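Yeah, one chain of the complex is gone here, protein chain that is, but the others are all in their spots.
The first chain written gets the first letter, and so on, giving A and B; residue counts start at 1 in each chain.
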Amino acid sequence: MSTLANEIVDRPPDLARPWTRTRIVGAVLVGFWALVILGLAWWLIAAWNPDLFDKYAPKYLSGLWVTIKLVTLSIVFGAALSVPVAAARMSKNPLFAWPAYAYVYFFRGTPLLAQTFLVYYGLGEFSAELDAVGLWSFFRDAWVCGLFAFTLNTAAYQAEILKGAIESVPRGQWEAASAVGLSRTQTMWKIILPQALIVALRPYGNEIILMIKGSAIVAIITVYDLMGETRRAYSRSFDFQTYIWAALIYLSIVEALRHIWDAFERRITRHLKR
Amino acid sequence: MQSAWSLLSFGPAGWGDEILAGVGVTLALALATLPVGLTIGFFVAMAKQAEEPSIRLAGNIYTTIFRGLPELLTLFIVFFGAQIGIQQLVGLFGVHRVIEVNAFVSGMIALGVVFSSYASEVFLSAFRAIPKGQYEGGYAIGLSYAKTMRFVVLPQLIRIALPGLANLWLILLKDTALVSAVGLSDILRQTGIAARVTKHAFLFFGVACLVYLVLAILSSIAIGRISDWAHKSQAAR
Partner (left out) sequence: MTLFKRLALAASAAALVLAAGAASAQEMMKLKIGTEGAYPPFNNLTADGKLEGFDIDIANALCAEMKAECEFVAQDWDGIIPALRAKKFDAIIASMSITEERKEKVDFTGKYYNTPPAIAVKKDSTIAGITPADMKGKVIGAQGSTIHFNYLEATYKESEIKGYPTAQEYQLDLANGRVDAVNDDISVINGWLATPEGACCKLLGTVTPDPKIHGEGAGIAVRKGETALVEKFNAAIAAIRANGKYDEIAKKYFDYDVWGG
């Protein structure tokens, strides 16, 4: 069959692709990146030092694990905290709405680094008072301080994502649900949230990526996460490849997560494809 | 024990003037980064919507790298790496002069590339929101590609991209805090020094947060004005 088709149909000739100016520019740009990437790879191979690897690879792994734990827990705790905050934000009662608004504005309007310092060094000033109410053993640990600051921060962002998503569901959905006799709770869980979460999927993915990148700042408050281990390795070895390796690790995590998230989103929104 | 007011006062005993100088540095850095980031971001967006696939690829590699790296890491790489790298590069051409890449310039480069990779996404979606007919209309009345861009596309593009860019400005303002880690005397570093010296950490880091908050509020007001102005020109059409 196929041979027959080949004989009968004459293939049209390939379209000529002349070397236009844009194509030359494109080739130069791609060539530049290829040079950078190849140069980096060549340098990493040339500078490969087994002693350095033996000494720091396990530390990088433990740092990576600290980063993953920190980001996962703060995202989960932040998600839990974001629900009441979002609810308060959407409340008609100003007694709830205003504090929630102030909370969200504060944590979204100030740098995460400043918030982390405020928690770590700021609360450290009140160690005696916190000890009296039994909270000091909690805030004593730098890792916990980081987790606490990150949780509060991401909760503010996640509350806004949640609120935006819920408000994106048309009012008609509420009305239709109440017309068929569903309670408000039922409507929320069965009708609104499933639709809202699809809208929220992309911003949630972005928020996780922002947290992975943002978590690097705990290195400044004595936590040895991936960034902390990198700085320690650099300050001992003064070998710049320590930073390049960290960059490669962060880049692969973020890229992998982005692709997994995209696939996940495609799968969940299958039914919406026309 | 000094009171909070005397600690924050101006003059030799208080830290008010130091913090104010820090505000100046933060604002200068953010304002210096903005045009760099916007310009690079615009060209990267043009690359990413080019018809030539190799140009698109080059643009995508750029955003993948600089949106995937932690900002702090990008900053360290620029701060420690750029000076050595540039020196070796000019050394190849036989120039042996000390080229200083200080904390401010490092911050500008690092924040600029991060800002531009996000800005390119904002510009790209704005480009896509402008119908093809606008370009065709431009060509139909005899405008060149450059003139169509400048007089037809760009004014609409700015209006559409404004909310996204405003958001990026607020992020940039916060990201400047990272340069305190490479020794630039911005708000956070100045309050940090004050906190260490006076041991009033909560007060000074609280003040730092409030200052950033005030800058964010002022920015929002200014952005509101700009957006009003941008939409007025639309209504007058």
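Just so we're on the same page, a contact is a pair of C-beta atoms (placed from the backbone, for glycine too) under 8 Å apart; a residue touches a chain by one contact, two chains touch by 3 or more.
All values reported here derive from a predicted model rather than from experimental measurement.
Visitor: For chain B, enumerate the residues touching the unshown chain of the complex.
Guide: Residues of chain B in contact with the hidden chain: 11-15, 17-18, 20-21, 79-80, 83-84, 87, 98, 100, 102, 182-183, 185, 193, 196-197, 199, 201.
Visitor: What residues on chain A make contact with the chain left out of this view?
Guide: On the side of chain A, residues 121, 124-125, 127, 131, 136, 140-142, 220, 222, 231-232, 234-236, 238 touch the unshown chain.
Going forward, only the chains that are shown with their structure count from here on.
Visitor: Can you check how far apart chain A and chain B are, centre to centre, with Cα atoms defining each centre and the answer in Å?
Guide: Each chain's C-alpha centroid was found; their separation is 20 Å.
Visitor: Which stretch or stretches of chain B touch chain A in the complex?
Guide: 47, 50-59, 61-62, 64-65, 67-73, 76-77, 80-81, 84, 170, 174-178, 180-181, 188, 192, 195, 199-202, 205-206, 208-209, 212-213, 216-217
Visitor: What part of chain A is in contact with chain B in the complex they form?
Guide: Touching chain B from chain A are residues 20, 22-23, 25-27, 29-30, 32-33, 105-106, 109-115, 117-118, 121-126, 212-217, 219-220, 227, 230-231, 234, 240, 243-244, 246-247, 250-251, 254-255.
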